[in-house]
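The complex appears here without one of its protein chains, the remainder shown in place.
Should a chain be cited, it is by its letter among A and B, assigned in written order, with residues numbered from 1 in that chain.
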Amino acid sequence: MRTFLGGVIAALTMAATPVLADYPEREIQGIIQWGAGGSTDVVSRAVTPHAEEVLGQRVIMQNVTGGVGAIGLNQAERAAADGYTLLFGAENPLLYKVMGLGQKDYSDFIPINVLARGVPIIVTRPDAPFDTFPELIAYIEENPGELRFGSTGPGGLPSVVTAMINEKTPIDVTAVPYDGDGPALTALQGGAVDVMPAVLGAAIEAIRAGNLKPIAIFDEERVPQLPDTPAITETNPEFADLLPWGPFFGIFVKQGTPDDVVAKLTEAFQAGAQNPDFLALMDGRGFRMLSLSGAEAQDFLDTWQRQTAWILHDAEIAKNSPEEFGIERP
Amino acid sequence: MDILPNLLMPLTHLDLLALIAAGTFAGIYVGAIPGLSVTMAVSILISFTFSWDVYPALALMIGIYMGGVYGGSRTAILLNIPGAPSAIATALDGFPLAQKGRAGEAIGIVTVVSFIGGFIGIFALAGLAPVLSDFALRFQPRDFMLLAIMGILLVGSLSGGSLTKGVFAGALGIGIGAVGMDPLTVQDRFVFGLDELRGGISFVAVMIGMFGVSEALMQLHNVHTPAVRQKIDGIVPSWAKVRKHLPLGLQSSAIGTVVGALPGTGGDIASLMAYDQAKRVTRNPETPFGEGAVEGLVAPEAANNAAVGGAFIPMMTLGIPGDAVTAIMIGALFIHGLNPGPMLMIEQPNMFWFIVGSLALANCFMLLFGLTGIRLFVKVVELPRTILLPVILVLSIVGAYAINNSLTDVYWMLGFGVLGYFMRLYGYPLAPVILGVILSRLLDDNWRRAIISTREDFGAMLMGIFTSPLSLTLLLAVVMILVTNSPWWARWRGR
Partner (left out) sequence: MDPKPTRRPGELAFTIFLAAASLGLLWSAYGIAGFEALSSPGAVPMATTAIMVVSALVVLFETLRRPAGRIQTLRRDILPPAVIVTIAMIALYALLLRPLGFIPTSLLFLTAMIWFLSRRGLLFCLGVAFGTVLLIWLIFRMVFSVLMPPGIVPEGRIVAFLMSLF
């Protein structure tokens, strides 16, 4: 009991006079931008325990959802730049400015680790009258306005992929919006939509079971999980200049966090990202590991933002021109 | 195939047995405390059980889930604060019973029907999973829209005194549900330039405010009258009583299972629908609905526990979550190296039977723990209000804060508490507000999906409804509800 009281008193006096102790000396708060059970949530919760081993402290994970992730991002931005608040996010914030969703994005943060990238895939129902991407385009041209594309709202992966397709061959389809790729893929299996550009990981199990038919991997090369599905550049090489493209996950801290803290976090999450269990999980869900940090991560983010912002701008989905925010055309 | 060893696995392994028991016990409290939700508890468990084997991790989560869904009824009955959205309907008749000193009896019957409902859901999962998931997949946006309209019509039976005031309250709820950035178009709605409103108003904050805070404010009027003495006999319901309510319980369980199996709808909507159904089919309740009818407890509680088994149906057969909790469990399976999807049942049927077995066991523990602690729980209501009310208020604030770690939710809770207080004073029913909030997205999103799918052609959408047997059935149900709620029907029945 005496040691307990002593500890409490020591803790209280320590608070009064902040001393530079070795980071981290207490629990870290992790803010996940997306809801429990989603891809970002699963990936974040899977990598963190391995990083905790290096950090020697617990990371308390909380889902702060809403506003396409902007609520969580703003909350992490409001916290002190001391490394005790981490942001676990996906690609969306890079589009906030052009989509008119907020004034803050990852430029207010330092990337600790850009973990992995998702591979887009175009899927349809097994009974659909087309098997390849050229057949799909031909079908749309013969039956304009008939096909319904699953969507997850402007700025989501399906809208970007559809915009990319439109840039090469204008297609007349109806985009039906859903809350996320999970519900949209469910609707695809139920016949409420006909085609869906989705992230591979979300569709893979339904494809394996034969409930969905893969049309093309929307990437430069095939994926080991579906060796028989062609990459889109095999049939339509014109897409090569837009690829590779895909959603990603990353861990961020607020701009202004001390360098030694950033270094410690980078080390911890680099180690976490190399854990074999985590790698197996990412492989099973069809993600391409990146594990980028430092300047490499920043480059990746800048390139991604330039490319996607301009595609959305050209497709007239974006509300603001990327130029307003100094985002150059790639 | 060796179903039995896997089915009985949780029973034969002492550690699994203990984990399910602990989970169920903890779940009852998680469910009972407003602001602590099963969703939250299960996502914390993902990190907590990270290094465990998948079986014990699932056992603990399943226990929490089963216990939590049931636990929401506790505070609904005792304090008129539903611990979880699925217990809203329970408060309507449960709290009046507690005010009459019959809280113990109410909790007793709720526990037994929750147990029955739970088992119906589990049986459906074990025996009908492929059929029901196939059925659930068939729901098109227009069907979800019709389902939402069916739900909205419940305003009629939740309104009590004035239907006009009920309609106002229901519309208010739908409006509250629309606040924030619309996820389908990223367009702001009712945001008034406030960043805090972008994420919408958490409907748990609305619920805690409207029920908890406004109730506490009402009770301040007579804070010094002594609390009602609670009877402590007749807690475990007699067989005759259970048998009397069994048909309604089974009917409600069927509603719960199906609504639970639909992706995107869960125990909250199921329990309200079952409540409405109970009101329609019960000819002569001993006590009128809204004043402590036992039928008004049986229906929602059987339905929401049946929805648990229901929610596992699309999860186990298709890898599609039936509700928020099963969505997190799918994530947990991924983290533990499994790939939930249509192949899971084919490649790892043992997992399926293990889950069925664990659910059944959790359901039994729920009955056991539910019936044993009642006397102690009931004593809570007998505390002097001068102490109980401040504690309830602090719990409400903490609960509202805990939903999303945001002070904004606390202000909303207070705001809706005050609004709810005045609405109570002037005879506006509050349950339709919550109903509106719950159904808002279901109605709005699916209306828009349905009309977008036909390219803004309303006629084509109607054609779609009339040519699909499922849609047509739902439409007929909507018409039936409208007709049976109309004054002409009552006159015709009266003849």
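In this section, a residue touches a chain if its C-beta (ideal position, glycine included) is under 8 Å from a C-beta of that chain, and two chains touch if they have at least 3 such contacts.
Being a predicted model, the structure only gives us computed values, none of them experimental.
K.L.:
From the listed residues B:I44, B:A227 or B:V478, report the one that touches the chain absent from this view.
P.N.:
Missing-chain contact among the listed residues: B:I44.
K.L.:
Determine which one of B:V223, B:I346, B:M463 or B:L476 touches the chain that has been left out.
P.N.:
Of these options, the touching residue for the absent chain is B:V223.
K.L.:
In the full complex, which of B:F422, B:F466 or B:W492 touches the chain missing from this view?
P.N.:
In the full complex, the listed residue that touches the missing chain is B:F422.
K.L.:
At which residues does chain A meet the chain that is not included here?
P.N.:
Where chain A meets the chain not shown: residues 3-4, 7-8, 10-12, 14-15, 25-27, 29, 57, 60, 62, 84.
K.L.:
Which chain B residues would touch the chain omitted from the figure, given the whole complex?
P.N.:
With respect to the unshown chain, the touching residues of chain B are 33, 36, 40-41, 44, 161-162, 164-165, 167-168, 171-172, 174-175, 178, 182, 184-185, 187-190, 192, 213, 216-217, 220-221, 223, 384-387, 389-391, 393-395, 397-398, 401-402, 405, 407, 410-411, 414, 417-418, 421-422, 425-427, 436, 440, 443-444, 447-448, 451-452, 456, 458.
Please note the rule applied: only the chains that are shown with their structure count from here on.
K.L.:
In whole angstrom, how far does the Cα centroid of chain A sit from the Cα centroid of chain B?
P.N.:
That gives a centre separation of 32 Å.
K.L.:
Residues of chain A touching chain B in their complex?
P.N.:
Answer in residue numbers: 35-38, 41-42, 45-46, 48-49, 61-68, 70-71, 74-75, 99-102, 145, 148, 153-155, 174-179, 182-183, 186-187, 189-193, 204-206, 208-211, 277, 280-281, 284-285.
K.L.:
Spell out the part of chain B that touches chain A in their complex, as residue ranges.
P.N.:
39-40, 42-43, 46-47, 50-51, 137-141, 180-181, 183-186, 195, 198-200, 263-264, 314, 318-321, 324, 327-331, 334-335, 337, 339-344, 346, 404-406, 445, 448-449, 452-453, 455
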